[in-house]
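The structure under discussion appears below in the form of structure tokens.
Apart from one protein chain that is not included, each protein chain of the complex appears where it belongs.
For clarity, chains are labelled A, B, C, D and E in written order, and residue numbers in each chain start from 1.
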């Protein structure tokens, strides 16, 4: 109950109202994840930085992934900061939100420039030790990883994905099918520093599997996941990267997950990872000290059921933040 | 492009980012209604005050009307401040948002107390000349109108509604079917100061129509609307109230509108007002200088299609604000 | 609170429970329409008889109209027995429900036989003065009207419909597009005793418009409705039939109504009747003493939004019952 | 039953199958509209040409209007070629489909060039006397009308729309809010040759209403529609254009229609035209001999309910084709 | 075919109709589960008792779980009484339905009293050996287990749940987050007699995990399930309770299950039990002779997809009943 001044200097006392504050139910002992998030102010420091990259106009098929930065942030409000598995509360971890990069309505080249510049400016603040970029379609990984490479030097990338995303750029420019091709062709990353997990049958072209092989990309199919187990495979993947890279970047295309668990991805299909497999794989990877950035892409809230895919994305974030 | 300071005192310059601000597309000549809304700060004054009354636990049937204060506010972002009919722009009209009254999860009596207190505290600020209360179910009109009566004295009420909302309180307490019964029984308003427009066949009980008659409530059915025309009828209604009341309060139960135009009300049905009829009726009424308050109730966004009912509610607000 | 006996002869007293009875909220002054409905018992008499004819396997396109007898009955629970326009309560009107005719899963000829037999058996009870048949698709009107003709002799039919339903039976047997053709060809009704209201452009074939003309069927298009007004047109229609028929049967194909007001019909389209137009037309017609039966067809609850079309159908029933 | 040859020269006789042909039910007397449509072959002539312009990446807000050329074509399969109002069958009218212009995934400037070129190439065939362009968002009207101007000279435009679509192009390039601004600024049309019907309150900015006035655009608001009646207003509008233009082009933005009747437009809202009003207005306009082209835009099938908006668009097409 | 008497004593014979009986298809060899359910009559005995506890007004977030008693009962009609795994038919098992406890529209304290009283009255009939209570939200377990404790003495509880449900009651009264806290604080059960299975990360607060530990509650997280396997874990859990309790009560919060398998729970999320894991765990537990009662809670049919969650709940019931 605060004392305030109304018109004409009369003291106004609101017993219940708090204009501008949330009126939702508060349990005194529970801290929701979104309660630990505040907008970045110049000079401020925190633990995790968040940035929205709401571009999906470059998707080959119609995509509403541009709405995902909002829906994933909202999903954080459904979960708490406490891990029972580790008996550890992360309520003091400070998450700084740098907002969303404004997307140009018709000029995608301009938008890509804005994305790279903004990611770079964010990490240049050195306000946090780790960052999460919320796509958007997978096309945002090209500018985002480029910014990380400029900041940190040699970047290793672990990509969870049903698709290689190594398409040629002649047939439609820089779409959501081309980011890793662009990164390699532009010399931002080495093929051998890229690991792909969850590549699925009948979801790629031979030419791009060949490209992956020819550029020494480390590719693990769903068959590999079933054979080796996701834990072992993830362990192995980290060892590939940890000795040669300055920084590890995680790129989580949610369509690596089976359509039953992630029904809101633009390119859904059966036979993918379970939610549990993805979460434990990301947990393992995120715990490595070289990991500095992660993007979560290809969540289309306009096609989802009850924000299930945004909820899973929020859990991916928590597994990444709370290590 | 603002100069800011990062960690270690380095100046940080964000070219595109504005953490905490909206990244949505901005046309330099267009002002969206939500751009004229800001949260109330003590001592501030404006033109219109908004307050959310998110109570629908008291509804007889399952209702998500508690979500409407949020969905109606969001709908304001789809429309602009300019009326072509009047060739008048309202971009300088200042709307102050007092937030939402926190609802108690299990104690409805406590919630009703909070609602009345908060409405009273808001109008006691005298920050604005007119106020909009966003329900919630129709039960919120009891505390809300009670607060207006305490502030302004004799209150006349124009209620757009398919139902009388004059049920007895013995059979279930103060539900969304009882507000005008409560107001009359508690002596807050006189029956003769209440006008009901749009009362529909097979949506009420004889006992309550009799109650209305016995208490001199002015009741206009859909048959009356068809016969007299909504313009004439509204004019007539205002004349009933303007000479005897200190203040006129509009109570818009969206289910006065046909289900085709307001598919998101809890108690939908055919044969009601068209959207155009409601909008022109509210426009006419809202222009009267005695009108100080309006509530919009019984919008359930969880049952709606593409927020059509919240959009219509937003237009009702604009017709009320922009006279 | 009833005294009852438990196991071992112990008296059991349930304070709140009433196994087999409805636990929904009861306002002592309100009678919902479904509270006036009870299942027919041999020898019982009432005012209105209801029978479900859940056949839609004969529809040309996939149809779930077989679910409508249930959804329309449930919609009756949302409305009350009181008309404010007439200030008249119909709570004492007794509605007898004869249940649903069991449909054969694969033999449609058998089903049609069951429908006709059951309608005939129902009206042969002479338990009620008027009956409502709930389809199903429009194909049910053939057996239903046949039964009425056997009972009452010369039958006049008023059909609200966007379509003539006069298709040939060679191209697919007796589908939902053929009932009135069958009735005429089988000598059940005379073409001149059939009135069609609401026939819509681009929804019929010239051959069937010609058939209507050649058989002296009275056809009123949407253009006629707009020109004459639905009140005048309905008055005129009744006069055509009242002097030459023993009985008038109303056949309400809900797709006479515009898709905005009846979104759950299988064959929706724009440019049809408004809900208000249909309701006032049915009201006028139903008030005539020769009217003995009505069917409501082509409501597909599986395609509807919030049972809007079943709700409108329920209002059609109330306008028919409560004259 | 056709004689055909199988492997090894054996005659194969398919009794029921017709690979590549439609297996849907056929009534011998009914011609569905889509049965009169065939793909254009070089040198062929017909009555109406159709072209899909599936661009909606330039929309300010997320839009799936790129899916509308398909959904509107499919809706033609639900309606027939016979008008009862005129007792006239149009089954011999030949509709030539020129297919869809391929849209570039990331380069909108390139796409706009393709649209204009393709519309021009289509009308240059002189295969038909009238053409329908199926959007896409309203941005497609700029290239489409440009092509008509090149072919026919001075073009008059009747635009049904809630919005002026006269936004500046500095704030986001050529979006769906800018087509008529672009047409005027590029000298393709004169302001005085543009008529706008259905302009709605709180859906535009003052700056653009002023622009319309300053450029002598003829603007009719919803208030004008209510006051004058849609028939009179349409008649008047045609007279404005018929003496000074070589060709009249109709541009139907479906959001001119109230959200109850066109729930699938990206920018829905209450208070617009009814379906009947739009259909009779288009009918009147389309009957004029100067009318050579029409576009139908802003139908987003991914947001629609049961393709209601595509169905209404199909009826707009029929009113245009069948005069 | 029954002989019956119509009006005037005429014998009426219905060949197909059976007013008040089900008209759905009947295979002579198949017994659907709902065919074994009848409403309890005083003095009757059976095998399993069912009672609906449709309270969800006490939920912290908006919940339609009050609709679940109906939807779960309807789901029983989709499944049969035969287990192939055991080659055993349960068609002779008699299920008695005690109906639904009427909920007070506005007074939750009163409702809770009615729930406890009604559960107690049901089990006091001693009509059955086992009972199923259908929630409602998890708040119903407090009155339900209280009734069992009064009847049977020391009660052990196995709770499948993502959440501890041990919240303090100061912050909002007795919500759906508080039942087990209330049971312990009110001395109804001992902490050591409560087992929680499926507790999930980021879904609880540290304070409540600590409370569980301090009160010797046996907690098994999803990590424990993955490590031990659900079979072993369930076996172990039963051994904890069987020697010290008079009665075991199962409390199944459906949100223990992953959102892919139970999409209709109010608080869905990824990383939970699979449907197979829940079903085999409940099967194992239910087979123990001490098990007397089970509740199934937190199914919200208004948010579900195709009643998938109610269907899973129905299978939980069958696993419980058919041991």
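Everything that follows uses one rule, which is that contacts are C-beta pairs under 8 Å (C-beta built on N, C-alpha and C of every residue); 3 or more make two chains touch, one makes a residue touch a chain.
Computed from a predicted model, the values in this text were never measured in an experiment.
Contacts of the undrawn chain with the visible chains, over the full complex, involve A, C, D, E. In the complete assembly, the contact with the undisplayed chain comes from C:64, out of C:64, C:84 or C:99. Only one residue from A:18, A:168 or A:246 touches the chain missing from this view: A:168.
Among A:43, A:77, A:191 or A:271, the one in contact with the hidden chain is A:271. Of the residues in subunit A, those that touch the hidden partner chain are 60-61, 167-168, 170-172, 177, 199-209, 219, 221-223, 226, 258-260, 263, 267-271, 303, 305. Residues of subunit E that touch the chain left out of the display are 25-31, 33, 78-85, 87, 89, 91, 260-261, 275-276, 279, 305-306, 308, 311-312, 315, 318, 322. Panel shows subunit C; residues 57-60, 62, 64, 66-67, 104-108, 172-175, 302 of it touch the chain omitted from the view.
Basically, only the chains that are shown with their structure count from here on.
Separation of subunit A from subunit D in touch steps, taking the shortest path, is 1.
Common neighbours of subunit B and subunit C, by the contact definition above: D, E. The chain pair with more C-beta contacts between its two chains, of B-E and C-E, is C-E. If you average the CA atoms of subunit A and of subunit E, the two centres end up 38 Å from each other.
Taking the mean of the C-alpha atoms as each chain's centre, subunit D and subunit E sit 55 Å apart. Contact with two or more other chains is made by residues 25, 105 of subunit A.
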